Structure formats: C-alpha cells, structure tokens
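This view holds just a subset of the chains, kept in their places.
Lettered A, B and C in written order, each chain numbered from 1.
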Amino acid sequence: MLIETAAYASRWRDVAPSAKALFAVAGIVASWLAQSPAALAALIAMLMLTALLAARVPLRSYIAIALPPLGFLLLSCLTMLFGPDENGHWHWTTAMLPTIQHTALRSLAMLAALLGLVLTTPLPHLLALLRRLRTPELLLDLMVLCYRMLFVLRQAWDESITAQTARLGYRNWRQAWRSTGLLAGQMAVQVWQRAAALQTAADARVYQGTLRFLPAIYPQAQRQQVIAALAGCVMLAIAVGDRL
Amino acid sequence: MHIMEGFLPPVHAVGWAAASLPFLAWGLRSIGRDLRAHPERRMLLGVAAAFAFLLSALKLPSVTGSCSHPTGVGLGAALFGPAAMVPVGFVVLLFQALLMAHGGLTTLGANVFSMAIVGPFVSYGVLRAAAGLGLSRSVSVFLAASLGDLATYVTTSVQLALAFPAAVGGFSVSFAKFAGIFALTQVPIAISEGLLTVLVVNAMVRF
Amino acid sequence: MSALLELRAVGHTYPDGSIGLQECSLVLQRGRRYALLGENGAGKTTVLQHLNGLLRPGAGTLHYDSQPFDYSRKGLTTLRSRVGLVFQNPDRQLFSALVEEDVSFGPLNLGLPDDEVRRRVATALDAVGLRAYGRRAAHQLSFGQKKRVCIAGVLAMEPEVLLLDEPMAGLDAPMQAELTALLDRLAACGVTIVLSTHDIDFALRWADDIHIMSAGRCIASGPAQQLAAQADTLRVAGQRPPAALALHAELVALGVLPAGQAPRSIDALLDQLRALKQSGVSTV
C-alpha cells in the first residue's frame, strides 16, 4: 500500500492531524465553491504543490497513487462526451463540455486535497482524530481492528500464495481459481479463530468492552492549526472571490 | 466501481450521504444490540472488515486491470446479516478512500449507498428467495453474490446519471451510457465475484 | 512462606471434549522464577490461562493469596491486573495500530488517569528497550520487537506475576539472549516470572523452580537442579536429561570433575573445565 508507506515516510508525519485535516477540508470546500476554471486551477496548483514541495511527497508515488482515480475520471468524461442528437444518432458531442470541464477540475482539486492529507498522515493518526471528533465508539473499534488485522491478514495471504505457488498452484487459469478459492475459504475460517484469539488476549488485559487507547499529544498543535487555518482561508478566499 | 473524490456535485454528495446515514445508524444500533448478547462479536466484525478489505484489494485471475470490487460484501451479508454489513462496508470504503484513493470522502455517502446498502440487501434478498425456491447452495450463493455486485454497479450508474443527465435524452440516456461503459468491467467482475464466493463457501462448509 | 498462586487438583475439559488439565496441582511463591516444562500438548498453556483467570477450573480450585479465588467481575479484574499473561503469537494479541496505543490498553482498562497511563507506557517501553518505537505501527516491527511490545503491554499494568507462553519460540540466539536479560532485570525487581517451555536445557539454565507437565498433570515440582537430575520423572514427561547434567555426571564418574553441585548450563560446565585447566590440576 503505497499511501501507507508514503505517510509514514512523510516529513509532516508528526504534524498535528487536526491541522492537516483542517487544510484538506478547506481545500475541499473551496473546490466546491469555486466556479471558474482559473480558480479551480489555482486551487489544484496550491494543493498539489503543498504536498509535493512543502511536505516533500515523492512525485513518483504521487502519480502512481493518482493514476487509478484519473482512469475513472477519463472514462467517465469520455462517456459524457458521447451521446445521441435530436434525431437519435449517437456521436461525439460537446453539449456537456462545460459540465465536464468543471467536474474534471473539481475532481482533481478534491483529489489533491485528499492526497495531501492521506500522504502525510498515517491512518492511525486519522483514527485518533476521528476519536476526538466523537465518532461512534463502535465504528472506531471496527476501524482500529480492521487496520491492524489488515496487515496481519495480508501477510498471511501473501505467504500462503507463495506456498501455493511453490506447489504449482498458479500454473494455469483453472488452478489459479481453485487455489484462490481454497485459500479464501481457509482464511474466512481463520477470521473466527483470530477474532477469538484477540478476544482472549484482550480479556487477559482486563478488557472492559471497548477498545480504549491513550490520545497522542501534539505540543505544536495550536500553532500548526493556526497556520493551516490561514492557508485554508487563502483557498476559501480564492473560491469566494471567484463567485462574487 | 467507486465514484472518485469530488466527482459528484455538492447537492448530490450531501444527498447520498443523508440517504446513507439512517442505514448506518440502524446498522450500528443493530450491532450494538447484538453485542450486548455476544460481546465477542466486536472482534469478529473487525477482523471480518479487514478480510473484506483484503478481498476487495485482490486482483482476481482473469480480471486483470480491474481495480476494486465489493467482493466479500455479499458473503458478509449471508454470514452476518445485511444490517451488520452497513457499518462494516462503511469502514471498508473509508479505508479504500484513505489507503488507496479509491472513492473519496465527499463521495463516501454515495459509495456506501451502492456498495454497503444496496449490494448486501440484494444479496441477502436473493439468498432468501433462492432458499424459498429450493435452489442448491452453489447456485444460490452464486446468484446472491453476482446479483449483489450487479445491483451495486447499477446503483452507481443511477447515481452518475442523476448527477450528469445527458444534454439530449436526460437521465435515461445518461444511465444507458454509464451502465453500458461500466458493464465492460463490472459484468466480468460480478461473475468472478459469484464464482469466488461459491468456492469460498464450499471451502468453508468443509472445515 | 505462603503461596501467591496455587492450583489445587484442577481439571479442565475444553468445549470440544479434549482434556486440558486433570488433577493438576502446583504452587507459585512470590519472587521466584518458574519454568513450566512439558511437551507440546502437555497442558502448559492451559495452566497459564487458569492462573490469569481466563479459564475456569472444571474441577478443583485456584487459590490466590491463599484464598480460594471467587471469579467475580471485580475479582477477575484484580487478578488479571496483578497476574499478566503474554501469549505466544504477537499477531494474535496486538490489536491497535500504534505501539504506544497498544501498550496503553491495559492501564486504561484499569481506569487509571491519563498522566499515570502515559508514565507507565513510557516506563514499560523503556523496560523492553523500545522507547523510540512508541509512534511506530505494529506491522512495521520485526517478530522479536512485536514480542517485546506484547511484554510491554503487560508490564504497563505493573503486575506482580508475569506469565509467558513459550517466550523463546521463534527467536534466534541473540534475540533469546536479549529477552533473557530482560526477564532477569524484571526478576531482580521482584516480579514473579512463570514461563512455559519445552526446552529442558533452557529451563535448567534459567529457572529457580521447575514444574513438569505431562498429559494435563503437573507430575513433579521442585528446585530446577534437583528436578533436572531425576531421569525417570523426565522420561515420563518425554524429556531427555539436560546435556549439562549428563556430561557432568560422566565427568564426575571419570574423576575429571569433583562430585558436587552440577552446573546449570553447558557454558557453566565449560567454565568449570577451563578453571580446572588454569589451576594446573591437569589429570594427565
């Protein structure tokens, strides 16, 4: 998972997640408000450059991560560029071009806002932020367990695939299907065993029914939030100025 | 197929979020009640969510180049009931947005509606109907998983068509276009999903 | 001296019908280092889970502080906060994302104030030598580091008794030496340590007392050196005599070494031989 690796390697990793989230949310709201292509382009530039230059996210990972959503964008826009005319003949049409242009730029700006956040903030820090924002406890517990077990299960999955490959389990299409099915079935059964083991381990540490963790302290949080808010205001000003 | 970050206009994004919220609240309440009787279910759903995420990030043989697909949601609906799958699906979709940039935060509501609400409910309904008709286990599991998957993608096409009606022909033409384009990837995925779920369920009942 | 923890004729049958323990009795005194020695499947893990209240005896009783334990909610909280258990597989007991979060889980469950929890987390991570890793994610650590995080998670509850299930399994020699040093430091602080192992050489080298398990029973208990010399008892438990004792006995029989206290490890035996060489009392 490229995002995960980039986030832990980021030089903004230990910046208060609240500040980074504030900046990203301001970027998203500004992108929603902005109307003209020029304003959206300015927002895209600001959001991307912040991630690439200020937070020093490697350009290569940035592009690799942005490619799948860009594929979706391309496909959807091409779909909108094709349609019937009044006579029911299908061909390329520019009727929706303004909508397409606006939607594409808005999507890019918001994608840049999202990437700026997730490429500098490891998911556990975001979960801690969600905890502070009073997300329902049950959802948080599911997220915490999901995050940790994700890596445990993926490692188990990869090791099993390797073991199956060693016994020629992926020689051809048919065998690949059979092997994947067997493995997924065995792992599905493991879900219960692993859950039971975690329950026992939690009970051993006086589990009281909810997963409680100590919040991290960010000594610089206040200063960082102010900076983020100011930068956010710049983006909002661009967007609001554009509407007026 | 997840709708990417920022693709939906604000009204639609907020609208779909508002539509999903009651289901999420209902799902949480339903799990909460269940947890009072079976506290160990909390861990179970957490691990199940991780497993669903893992399967959704999986590249299946024969469907190269496809990105994420809702594998496991149909299976989960059969095992835990559709209500529990709303919060689990929510977590999986949030993680896909945050860890893989598949989908997004502003489109989370719309994606939750198609993938964590419509998908599981259709799967569950098909499973019940198939049981009523007395179909074999493999057939009913295949139908449940693949129809749940198809329903998800039809819902996504509806969401896109509502947001971007065609200049000529409006919603119905736009729906036809989106559904047609995405069918190229989604129909093979739905079939794979059905096949894999059958293999998984057959392997599970033997353990 | 009174017993800290005691199993009296405890029997336990698992829900699937397999027998975990049968008439198993053993006593743990405060401040000693115990090894539970036995083959795989002899019931070592089951004993540890009884000592921490995770399993409840089907027959017999658990005595804690010389009182029969009552298994009330409050009693269990007290027992588990004072008797910490570290499981064998880290991936089945670490559930939170960040190291320090996981370590804070136990103390928070005890209802301690945040400051106190923070202090304990720092102390526990210091103790296992992972202070700098607090903000790392668990999946970024090596196997040996994860194992130490598990131990820190239990230490943060400041238990009097530390139970460890096969702590040396999967560790190579340098990591084993590191972990042994950590256990020695904890024992020096007065923590009672009980670990399970199937390695008799390690048990003899490390423990004050050994409890030998076989087929769900504790078939013998006593000081390590005394017990390790009882070849018959060991054979019943599927154990061969420890190498250090066997060699010492032969060398005594050959007159190379004087009769007396046997060494507890091959290294100690080597030291004896080297001392002999240097003292010039060569047998040639």
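To be clear about the criterion, contacts are C-beta pairs under 8 Å (C-beta built on N, C-alpha and C of every residue); 3 or more make two chains touch, one makes a residue touch a chain.
Bear in mind the structure is a predicted one, so any value in this text is a computation, not a measurement.
Participant: Quick one: what's the chain stoichiometry for the entire complex?
Facilitator: Number of copies per chain kind in the whole complex: A x1, B x1, C x2.
The criterion applied here is as follows: only the chains that are shown with their structure count from here on.
Participant: Does the chain-touch network form a line, ring, star, complete graph or other?
Facilitator: line
Participant: Roughly how many whole angstrom separate the Cα centroids of chain A and chain C?
Facilitator: The separation of the two C-alpha centroids amounts to 43 Å.
Participant: Averaging over Cα atoms per chain, report the distance between chain A and chain B in Å.
Facilitator: Between these chains, centre-to-centre, one finds 18 Å.
Participant: Take the average of all CA coordinates in chain B, do the same for chain C, and state the distance between these two points in whole angstrom.
Facilitator: 47
Participant: Which residues of chain A are in contact with two or more other chains?
Facilitator: Answer for chain A, listing residues that touch two or more other chains: 123, 144-145, 147-149, 152, 194, 198, 202.
Participant: Please list all residues of chain C that touch 2 or more other chains.
Facilitator: Each of 95 in chain C touches at least two other chains.
Participant: Within the complex, which stretch of chain C touches chain A?
Facilitator: 49, 52, 54, 76-77, 80-81, 84-85, 87, 89, 91-98, 100-102, 104-106, 108-110, 114, 117-118, 121, 135, 137-140, 153-154, 157
Participant: Okay, in this complex, where on chain B does chain A touch?
Facilitator: For this pair, the touching residues of chain B are 1-7, 9-10, 28, 31-32, 35, 39-40, 42-51, 53-55, 58, 60-62, 67, 75, 87-88, 90-92, 94-95, 97-102, 104-106, 160, 164, 166-169, 173-174, 177-178, 181, 195-196, 198-204, 206-207.
Participant: Quick one: which bits of chain A touch chain C in the complex? Just the residue numbers, please.
Facilitator: Residue list for chain A touching chain C: 8, 14, 122-124, 127, 144-145, 147-149, 151-152, 155, 194, 197-198, 200-208, 211-214, 216.
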